[in-house]
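Of the protein chains in this complex, all but one are displayed in their positions.
Note that the chains are named A and B in the order they appear, and that numbering of residues resets to 1 at the start of each chain.
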Amino acid sequence: MHHLSLYLHFVKLRIRSQMAYRLSFVLDLFAQASISVIDFFMIALLFNRFKELAGWSLWEVGFLYGMIGICFAVAEMMGRGFDVFQRNVVRGEFDTMLVRPLGTFYQVFAHEFLLRRLGRIAQALAVLLIANSQLDISWSLGKVGFLLVSLVSGTCFFIGLFVIGATSCFWTVQSIEIINIFTNGGVFMGSYPFSIYRWWFRHFFTFIIPLACVNYFPSLFLLEKVASSGVPPLGVQLAPYAGFLFLGVTMLFWRWGVLRYQSTGH
Amino acid sequence: MIEVNNLSKTFKVYHHRKGFFGSFMNLFSRKHRLVQAVDSVSFSVARGEIIGYLGPNGAGKSTTIKMLTGILVPTSGSVTVNGYIPHRQRKENAKRIGVVFGQRSHLWFDLPVQESFELLQRIYRIPEAQYRHNVEVFDALLGLGDFFRTPVRQLSLGQRMRADIAAALLHNPDVLFLDEPTIGLDVVAKARIREFIQQINAERQVTVVLTTHDLDDVEKLCKRVILIDNARLCFDGELAALRRLLSTERILSVDYAETYSDISIPNAQVIYQEESRVQYRFSPEAISTADLIGAILQRFKIVDISVQEPDIEELIKTVYEDNLTLAQKLAEADVIDLTNRKRIS
Partner (left out) sequence: MRTLYLTFHVYLAFVTKSFQKRMQYRVANLAGLTTNFFFLLVHIFVYTAFYAARTGPLSLNLNEIITYFVLCQVFFMLMPFWGARSEVTSAIKDGSVALQLTKPVDFQAYWFSDECGRACYYLLMRGLPTFLISIIFFAVAIPTQPITVMAFAVSITLATFMSAAITITVFSFAFWTLDTTGFSGLSYSIITLFSGMLVPIALWPEWLAHIAAWLPFGGLIDIPFSIYLGKITGMDIWIAIGKQMIWVVFFLGLGRILLKRGFSRLVIQGG
């Protein structure tokens, strides 16, 4: 309870300081949304030329896009502290966190909150809602719950990726760019149905880095494509929990990394 | 309060090749070497003590402090602070210590001091009464009121340091670690901070570990000092003892009643003479102060006489600037038995 109220207090302070330059904030929000609109516009361009992709229509792909877009943007908003962690290490701010009576994971998490990602969240949500209106999905309470759990779990997945990137800062201050493959690259590849990828690529992004569990498997269920996809139904049902598991594993990695931290300047 | 036993820390430092070809080679392999930052250091600090932890840059001062505060995990050896092992029981330890790093603030850059304090109140779960009492006391001693509502980024260095020290004490810690608390401050600000530390130490029995370059800090605050050089502890004892050990030579100044032509005294060297004013340098081992004064009184009439303790700042500076390491210098002077340093203290 103490941790939650303290977290909310941190977020309140962050939001207040970001709103200090209101005009710049609003422009940024707008820029963010526009950038994402261009993103989806590209996909629409391709569908204008090709009509379908491995049996998926534009708005089915739009559903995939909306889901992963929301998860990633929320993860960027909330997990920002891990995303920019390199800066903390270089400036020695992590030392400060280590002398406070709170967990390091908690402190890094609470340290930043990037409100301007709301622009991107709004755009992704809009695509998801439009896709929904075009697709005629038969919603039930169970399906709504399934979607919500999937979104939360997908967010956890991306935060987990940021945690891996942050943990690597304990060894190299050239933060490993490789994480971008899974974050930005993950959003890009997750915007298309996984069936178009080769088996080894698909398996890697299912069992090692569970990207497919963020939106592809859940969408198969929600769009009633499980039977035609050849994916085991049980796997589809369990998919939304992969993100939680992934975050848990990265938290252990983090704990292990903190013990190997070598501060700056002796 | 603090127990340190054979504490060591080794860092891995990566090595970059220079030049065009070298930077190309860096793409493929990197070499590293091990740097011993702290090498089997042992000491203990009792409750309510103020100790000065001194040494030249890169000697291992900060690394030691970082191990005592739980920031770094020791390579070997043991540390306990308040009975806690800092790197294992980091959060428990953190509740009972206060830390100030002079080089950077622990406060939130874009928040006013007051909000930073309130945030700390929440983080450390400080009871409202205690919080208010502390803010009141610190305000009275440090004059926080002038800038209590100013964002930390707009504070002057002196104000920031006052705010940082107060912040580190809000939760009534048992131990206060101060790493270069007066660095870059003017004389007035330094004096104010020293006075505050002294007062807090006296009234609350807070144990203080102070690292500093400023030997004024040490002279004003610390009875006991620990000297570290090249990662090794090379002195642990009273400041006065250090002064004795480091300086085998003293200076005697005399104002003679008249100007003598031959003022030489055996075992003492004239280093300054202006009319009747003379300074001798002498080593207490060659001639005791009393004997020297006796010898002078036998031959000359004097108006005034005084013996100067050497300025510790000067002394340590010469030691550091020497090619000799401090440990060597001390060993050479044959004044300290390193294996028995605990007995000396």
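One rule holds for everything that comes next: contacts are C-beta pairs under 8 Å (C-beta built on N, C-alpha and C of every residue); 3 or more make two chains touch, one makes a residue touch a chain.
All values derive from a computational prediction rather than experimental measurement.
Remark: the omitted chain is touched by one listed residue; of A:F10, A:F72, A:F146 or A:Y197 this is A:Y197.
For subunit A, the residues touching the absent chain in the complete assembly are 21, 24, 27-28, 30-32, 34-35, 38-39, 41-42, 45-46, 48-54, 116, 172, 174, 176-178, 180-181, 185, 188-189, 192, 196-198, 201.
Everything below uses one rule, namely that only the chains that are shown with their structure count from here on.
Computed from the mean C-alpha positions, the centre of subunit A lies at a distance of 48 Å from the centre of subunit B.
Residues 11-12, 35, 37, 58, 60, 62-63, 66, 69-73, 87, 90-92, 94-95, 97, 99, 101, 103-104, 106, 108, 110-111, 115, 119, 122-125 of subunit B are the ones touching subunit A in the complex.
Residues 2, 5-6, 9-10, 13, 17, 91-93, 95-96, 98-103, 259-263, 265-266 of subunit A touch subunit B in their complex.
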